[in-house]
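Here the complex is missing a single protein chain, while all its other protein chains stay put.
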Amino acid sequence: MHLDVAFGTLFNLLTDPYLIGLMLIAVPLGAFFGAMPGLGGKLGVVLLIPFVFGMEPIAGAVLLLTMHSVVHTGGSIPSILFGIPGDGTSTAVVLDGYEMTRNGEGGRALGASFGASGIGGVLGAVFLGMLLPVLEPIVLAFSPAEFFLLAILGITFIATLSGKNVVKGLVLGLLGLMVAFVGLDPSTGGPRYTFGHLFLWDGIDIITAVLAMYAIPEMIALGSGQGAVDYGDGASKRYKISEVWDGILDVFRHWKLTLRTSLIGAVIGLIPGLGGDAASWICYGHAVQSSKTPERFGKGAVEGVIAPETANNSKEGGALLPTLFFAVPGSSGMALLLGAFLMLGIQPGPTIVTENLDLVWTLIWALAVANVLCVVILVALTPWLGSLANVRPPLLIPFVLVFALLGSYLSSAAWENLILIFFLGCLGYMCRRHSWPRPPFVIGVVLGPVAEDSLHKALALWGPSFFLRPLSLILIAMIIGSIVFYVWRTRRENALEGIGHD
Amino acid sequence: MTEGRIVTAGLMFAFFTSAVGIALIYFPEGARMLPLVVGIPGVFLSAIQLVSELRRKESKEISPEVRAGEIKMIIWFFSFASTIIFLGFTYGSPVMIAAYLHLAAKEKWYTVLIGAALAWSVLEFVFTRGIGIVIYEGIIPPMFVVY
Partner (left out) sequence: MLKRMLAVAVGVLFLAGCQDNSGAGGEPGAAADENYFSGKTITYVIATDPGGGYDTYGRMISRYMQTYLPGSRIIIRNVPGAGHIVGANTIYASRGDGLTIGMFNTGLIYNQLLQLEGVNFDLTNMSWVGKASNEIRVMLVATNSPYKSFEDMLAADEPVKFAASGVGSAAYLDTRILDTVYPEFDIETIAGFAGAEGELSMMRGELSAQVGIASSYDQFVANGNGYFALAMSQLAADLYPDVPVAQDYATTEEGLQLLGLLEALSDLGRLTVGPPGIPADILAVLRDAHSKAVNDPELLAEAMQIHIPITEGSGEYVEQRIIEALNQPAEIVALLGQAATSQ
């Protein structure tokens, strides 16, 4: 490893006011596109591209990469403050983050989230740098067989996250999977459960499903007098910096969890084709399983914020790798960046290590610094964000409803989503009302498409013996281990209170 | 009035049975595999839950105000969605926000006006003109305004 190049480029990045200036513009933009449900970072990058023409390669690449890296950090803001997930990956943060806000700990939740995102992003970038030499075999080791098993591993968390209501959780998880099957079947190309509606051919939009399960029920509950935010003693209208700082420190207090989830997130991001949505859920499930007091999850456990947030950002570091080194994008967002890099004259591919190492390191550092900058800026904004969260429910509700509807429409430009979100939203409210645990549903919807698609490809490539590959066997062992662990732990806790997901 | 929890469990059961039924009757071989693998256990589990709900006696009392509040909110949600479908986001949102703030929240007139104006300006200036994306125009406005 070329240490002089590594640290030299960091120094150059930090001392270049033009680059820092670009990053300062890109961070709020990226956070905004991440925060508004339905917009997404890709749109932000696409809109910036015309401005990037004619910029120097490094400057343009830094600008775009910065914007892309902070999208998920922005997405956690409405998740925590209003229970509105920006996309499927942000839903994992809603589970505990929003509960923390309702317990009056919103400032701490935001601090933990920003801190975790920042650290996760940095660790992802560092991990990226360390892995430079052994990249190719790792990336190429994962095939559709492993994707399928990883999705199944994520799906086994459905039971873990159901708490006491195991049957209800399983039913909703299976329902989520069924919802994921709506659309064109990967093996025959025929439409399933679409009833002749073209807009369902690509499946039920995940943002619509997630907003329907979380944002809408919360607003209905708020509007009918239930579930108001508990301000504790003496309503504090603004979050104090000390609370936020406390949250950031939480990330360091739980440093082992932070390290593990950053690693898991980066590895999942590294594997092109799995999809980063799985990362936050797998890490959330891991946090629940590895905790000594899992019953706190779903009621406002700060680890429930740290785990998915680190993963969300570290996976971007992981995804950058195959994009730069194979010219094969690690995610659809990276596909966009790949195009942008080409445009800027950057030639991704194996030669990039030998010819353009300083560029690679600059990008790695840009990823890390972007995350740090983002944390600083957002922490500074947090008191103001706090007053946003403490807006009186009657004022908040209509705006949240509009933005949930807008997000649902925007994410697939289909007005039919508005009808869909109405019905799903009513269902979501009924689930909330009658204690059906909703996280399993989201897991099913998020992981279902990956599972079926990978299964179809694995069967087509190798036939039913696909799981006899060595890596697959390891994953199967992990799945079985996870289930056994869960059963053992449940037996052990039968006398104690169960996990309290509603 | 049937218990909400029984209706919910019943709905789940209905979803699964109809999904499995459709899969069995209409889907070709490859397409029906996973829906059945997932759906059939779903039928059983939701049946178990339904039976359990039917047997249980309701312990929690829900106050009639909350019940009424729920129904009102669902009607409001329906109105938001349908108004926006007809008038589009840029015009439908201020109208509905104003309606909600005035009728449900009973806010003062200037709060209503500011709320509506705020919604309209954000949608118009940040989304339509700023970002430049098209947000749904609705069914009625395109008849009057040339887009």
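In this document, chain identifiers A and B correspond to the written order of the chains, with residue numbering beginning at 1 in each.
One rule holds for everything that comes next: a residue touches a chain if its C-beta (ideal position, glycine included) is under 8 Å from a C-beta of that chain, and two chains touch if they have at least 3 such contacts.
Worth saying up front: this structure is predicted, and the values here are computed from it rather than measured.
K.L.:
Among B:F78, B:W109 or B:F125, exactly one should touch the missing chain; which is it?
P.N.:
B:W109
K.L.:
From the list A:L10, A:V167, A:A327 or A:I419, which touches the chain that is not on show?
P.N.:
Here the residue in touch with the unshown chain is A:A327.
K.L.:
I'm checking contacts with the chain that's been left out. Which of A:L14, A:M130, A:L461 or A:V484 qualifies?
P.N.:
Checking each option in A:L14, A:M130, A:L461 or A:V484, the one touching the absent chain turns out to be A:L461.
K.L.:
Take the complete complex as the reference. Which residues in subunit B touch the chain that isn't displayed?
P.N.:
Subunit B touches the missing chain through residues 91, 94-95, 98-99, 102, 109, 112-113, 116, 120, 132-134, 141, 144-147.
K.L.:
Residues of subunit A in contact with the chain that isn't shown?
P.N.:
Interface with the chain not displayed, on the subunit A side: 42-43, 45-46, 50, 53, 140, 143-144, 184, 186-191, 198-199, 201-202, 272-273, 322, 326-329, 332-333, 335-336, 339, 342-343, 345, 347-351, 412-414, 453, 456-457, 460-461.
Simple rule for what comes next: only the chains that are shown with their structure count from here on.
K.L.:
Using the touch definition up top, name the residues of subunit A that touch subunit B in the complex.
P.N.:
Residues 39, 43, 47, 167-168, 170-172, 174-175, 177-178, 181, 185, 187-188, 190, 192-193, 216, 219-220, 223-226, 394-395, 397-399, 401-402, 405-406, 409-410, 413, 415, 418-419, 421-422, 425-427, 429-431, 433-434, 436, 451-452, 455-456.
K.L.:
In the complex, go through subunit B and note every residue touching subunit A.
P.N.:
4-5, 7-8, 11-12, 15-16, 19, 22-23, 27-28, 30-31, 34-35, 38-39, 41-42, 45-46, 48-49, 52, 65-66, 68-70, 72-74, 76-78, 80-81, 84-85, 89, 93, 96-97, 100-101, 104-105, 107, 111, 115, 119, 123, 127, 131-136
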